[in-house]
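The excerpt is restricted to a subset of chains, each kept in its original location.
Chains: A and B, in written order; residue numbering restarts at 1 for each.
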């Protein structure tokens, strides 16, 4: 276990990551982190379980694990819950702080000079390209941490975590939803690979950058593939990264962690990093494209009585919840039903019944199909 | 429905209470409020249900209901939850802001001159004393709202709510626990009366002041009884007030609200305010004295896997939860069991698995006995 200092408190105490490495240096590298959002705890229990399990399994490659990847956030209690989604200082969503370092527009901002790299490696073999590219990414991130102007708290975390994943071939970022089913963000080129997780719900995402960790992990390889293509050479897009949503926030279950570990071990097995096939049987994974993943927002303030649970199939017109309007208390018009606009699967609902107008209350996979 | 302005925002918008009154002016007065702590929502659903039910029941007296009794707090969303236990400005716990107005030490602070009152009413009949005393309380609270120095936000709420309850004979303050069973705070002289609520757990509290609303409601009558006694006359302590804990915070269930309303209607029936006896059957209520209501605090930081649920009977030595310590991830010593110190009933547990050292994690009724 290695400690990596990320933050320093006013009191001069430091907050560090603990990073664990399993396996041998030959073969692919898998990077798994959890609790980037400090209220999303289950992944940390799952990493504990994975390390225990991997003690008796041979690993062909390296598995690097960073539980509690954001000590600032997991330590940030507020009332009975965790202030975990965004920095209490800047409001930065901890999973929108990452850097598209190989984007040509970032070249003057300390980013990667992709054109030079490609022209230098136009005829290199692919393994050599991979290795050189990983080293370049690592170096660029290290440089950003040494600015003479200092580095903001968010960026210090971003560069550190991207650095830990710099040499990875596979990245798993373990999160949770609000009150949610297990689900997975699947980059569109990983649709086939994703089946090995047996996640009940799967969101197919385009290869675009939206500042999240999974995207910041795959984008350098997308840019690389594209730039080689422009230069006339086709190289494969072999990199995979997933955001893995392990149920509901603010809670852990060691029992469920065993099941969650099965999914991940099975996927590691499917990739040949370990020899493993889960004995568990899981229902058919369902999927939809990100554009069909719809949020419902409360039409007015009030208190929501939820009528459906995560994982439920919902029909068009079905009542998802009844909103109790406080200016109509004691009358029949106090109850405003929230109806479904389309057939789908409820992936997640709000953690609290307490709604402002515009509070996000339901997240639904429309047009679901088998993964 | 009457609107009572309590707060004015920076934007000049006002935040008001809605107060409903049912019944006729003859007979006793019941005051019921909910959601003083803004995250404790179920009572507001219960008041909605009560008003609907009372439309077809004759009321011998007055039932005054104030749902969402603290609009500042219920509107205060923070992340996916409600910042509801204390003022975000001052930290004042919204149920520790109230005033022991008849305490002799408060006389120079605008409080009630109890000695004068008693000597003036030494030979009055009890009904006349009650009426005069209620009027005096109301007047004193009204005066406090008109200070030439202004009134703090917390005190403005305190005086307003105490004013709404000033003429009451019975007070119900509807709250919830964290993840909790239904339970009741029962002033010791109300032990017999409390049975009609059929609450599974009951905490017997001494007649002392700790700044809470139930206490601020009964203390003037305790002081009155004591002062009359010192003056040589025994008058009855006929006042009752309860803090009613309706399950878990951050959630409403309209279905459960029907059951909760049954409890309250049955109690109103037992008091003769309505003619009603619940057709529901409930298990035997259990009780303990407040000194036997014990909190467990996390011995270190970590993530708690809860092993017992509210309402469970627990034995001495039983594991209540397993704390996953993040500096021991992947080792057997990562799991620290939290064991029960004594036989009891779990009333409530923390809402989140996320623990600092010293986080309150379990609340247990020790030495339970039938109510």
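As a convention for this text, contacts are C-beta pairs under 8 Å (C-beta built on N, C-alpha and C of every residue); 3 or more make two chains touch, one makes a residue touch a chain.
Bear in mind the structure is a predicted one, so any value in this text is a computation, not a measurement.
S.K.: Since every chain is the same sequence and 2 are placed, give me the total copy number for this complex.
M.R.: Number of sequence copies in the full complex, not just those placed: 4.
Operating definition for what follows: only the chains that are shown with their structure count from here on.
S.K.: Suppose a student superposes the Cα atoms of chain A on chain B; what rotation angle should they report, nearest 5 degrees?
M.R.: Rounded to the nearest 5 degrees, it is 180.
S.K.: Quick one: report the Å distance separating chain A from chain B, using the average Cα coordinate of each chain.
M.R.: Those two chain centres are 42 Å apart.
S.K.: Write out the stretch or stretches of chain A touching chain B in their complex.
M.R.: The contact residues of chain A facing chain B are 18, 20, 38-39, 41, 44-45, 47-48, 51-52, 67-68, 74-75, 77-85, 178, 249-255, 301, 303-305, 322, 324, 326-327, 329-330, 334-335, 350-354, 356, 359.
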